[in-house]
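With one protein chain held back, the other chains of the complex are shown just where they sit.
Chain IDs A and B follow the sequence of writing; residue 1 opens each chain.
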Amino acid sequence: MDQRIFVAGVGVISAIGKNLAECLDSLENGRAGIGDMICLDSVHKQKIPVAEVDMSNDDLAHLSGLSKTKSRTALLSVIAAREALNNSGIEDIEALRTGFISANSVGGMDRTEKFFADFFFNNQKGRLRDVVHHECGSITELVADQLGIKDYITTISTACSSSANAIFFGARLIKNNILDVVVAGGTDALTKFTLNGFNTLMILDEQFCQPFDDKRRGLNLGEGAGYVVLVSEKVAASLQKKPAVTLSGFCNANDAYHQTASSPAGTGSYLAMEGALRRSSLQPAQIDYINLHGTGTQNNDIAEGTAIMRLFDPHYPKMSSTKSFTGHTLGGSGGIEAVFSILAVEHGIIYPNLRLQTPMKELPFVPETTLTKNVNIKNVLTNSFGFGGNCTSLIFSKF
Amino acid sequence: MKVLSSDIYITASCTINDHVVCKDETKIFENKDTSLGDFLVSVYHRFGINYPKFYKMDNLSKLGWLASEILLKDSFRKDEYQPQTIGVVLANASSSLDTDMRYYETVKDIPSPALFVYTLPNIVIGEICIRQHFEGETAFFIFDEFDAGFIEQYISNLINNNILQACVCGWVELLGEHYKTVLFLVEKAKKTVNSFTKENLIKIYKLENE
Partner (left out) sequence: MNKLISELKIQIIEQLNLQEVKPEDIADDQALFVEGLGLDSIDALELIVLLQQHYKIKLSNAEEGPKVFRSVKTMAEYITAHQSRNV
């Protein structure tokens, strides 16, 4: 029953590019996507930097084939999921048992906010069409319809670990012979709801974030979507372009400490990473790169850093937080960072952790500050830790 | 492929619905004609729980957390398990929409951090784990309605593959004054009359209150 799970295709859209090639180019050239708010119309404009996808809803609609009246969350999702499917080399998904496991935290909130602005002043105003796809599950269904996936569709909503959880749930469905192909990952668009909420928790950085820096001040919110196409061994063998990366390990654990903060010892992070290693039968020293959760908050970075110390000492792999490029994309982060991790294996690259100036004094290791190419990367660990103590780690390996 | 679940049992259940609390399919408390908020507080008092953080939770978390307290009381020997082998898997239809709306009301004036914390459905799971020190795998799914087949398959898989030895699972749904929660305690090899099957899950879920 424990067959290998192959990655046949990946797709992504974020503040650093509207597709794989653009994102990879930005990562290789140290080009972050953080800046002033342009698309979102908030009172915090020009005060709080964010990492928006550099496209209006009209442009996203055009690229996705969905109407511009649909939620930005769905528009982003279709673009990335379709790119992943197109790259997979699977010619006819209807001939295989195919599922769509998608995660998000805001659902269609961006459209609901537009509705509410009109409705609040006059309850005869506001277009009801704007709230039809408010629910998280509704966004998934909308995108599944657009992609033509019918066999199995579900939504996971566990905050910042959501899309990583979607990915390993997809793997389980294949391992249990319920599906042959799964498009799994997640999406989130920037909304006032989220921006105001994070602002009131006082964990936003008013400058560009500095993950794992001793003087870090908080996170920058981002938006985007990232999906992988997972396939069974049988499907992998049938493809013309043979997949070269597998999902070799995964684990989810609960930190059981606080609703929104991580335990100082990084218990949940430790258990998730340790469990993923155990499942993949790898030793810590065999990990070549860690894509950190690395949000840039005081709390996450010390908790995650402490857990890494406990697990990897004294052999620390190279590591970096790509949230220094894309911001924290919440429901999309596990998916986007899984894609970046897979690209790292495929292209032999280790991304830099941008804007790291002063290493954290508590930790005996420092993330990479420069790009490294032509590295023989066999195993990448990627972390996604969410509110509610929900911690997930995934391992992608070269086949 | 049918997943083997012959050695897995429902060792306890708790339903809170229509202002009635049932434990193991027996009614143990009722308080009709009160608002939802007052009802939840009356359940908290009735079962002699002492956990002041309860009052800070949103209604969804209060509901799920209370159900878990009643579910586990006198039914679960937690010390027999490692914390990493106990998990929580929940689902609902409305996610955290009830609290999302309450939070959004405050955005007009000053956004409330205490409400924002609860604008994710899996915080219910967080509250249960913080209270019980469960460190195993947890997940929250969004479905149109309770899917017993999914719960049976998903949790059997976790237990049969030794990812968990015990699990709190079920449905925790709340929107406005409409709510229903049905939680199950599922354990390996602790034989009871209710083996862990889709049919038994549905039987307990559909139980009508007298």
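As a convention for this text, contacts are C-beta pairs under 8 Å (C-beta built on N, C-alpha and C of every residue); 3 or more make two chains touch, one makes a residue touch a chain.
Keep in mind it's a predicted model, so treat the numbers as computed, not measured.
Trainee: Which is it among B:27, B:56 or B:206 that touches the chain not included here?
Mentor: B:56
Trainee: Decide which residue listed in B:20, B:36, B:93 or B:114 touches the omitted chain of the complex.
Mentor: Among B:20, B:36, B:93 or B:114, only B:114 touches the chain that is not shown.
Trainee: From the list A:31, A:258 or A:398, pick the residue that touches the absent chain.
Mentor: Considering the complete complex, A:258 is the one touching the chain left out.
Trainee: Considering the whole complex, not just the chains shown, which residues of chain B touch the missing one?
Mentor: 41, 52, 55-56, 109-110, 112-114, 117
Trainee: Footprint of the hidden chain on chain A, which residues?
Mentor: 200-202, 258-261
In this text, only the chains that are shown with their structure count from here on.
Trainee: What whole-Å value do you get for the distance between chain A and chain B if each is reduced to the mean of its CA atoms?
Mentor: Distance between chain centres, rounded to whole Å: 28 Å.
Trainee: Mind listing the chain A positions that touch chain B in their complex?
Mentor: Against chain B, the touching part of chain A is residues 105, 107, 109, 116, 120, 134-137, 154-159, 165, 169, 172, 176-178, 192-193, 196-202, 251-260, 267-268, 271, 275, 386-390.
Trainee: Mind listing the chain B positions that touch chain A in their complex?
Mentor: These residues of chain B touch chain A: 1, 3, 83-84, 87-88, 93-95, 97, 100, 103-104, 107-108, 110-113, 116-127, 129-130, 132-144, 153, 157.
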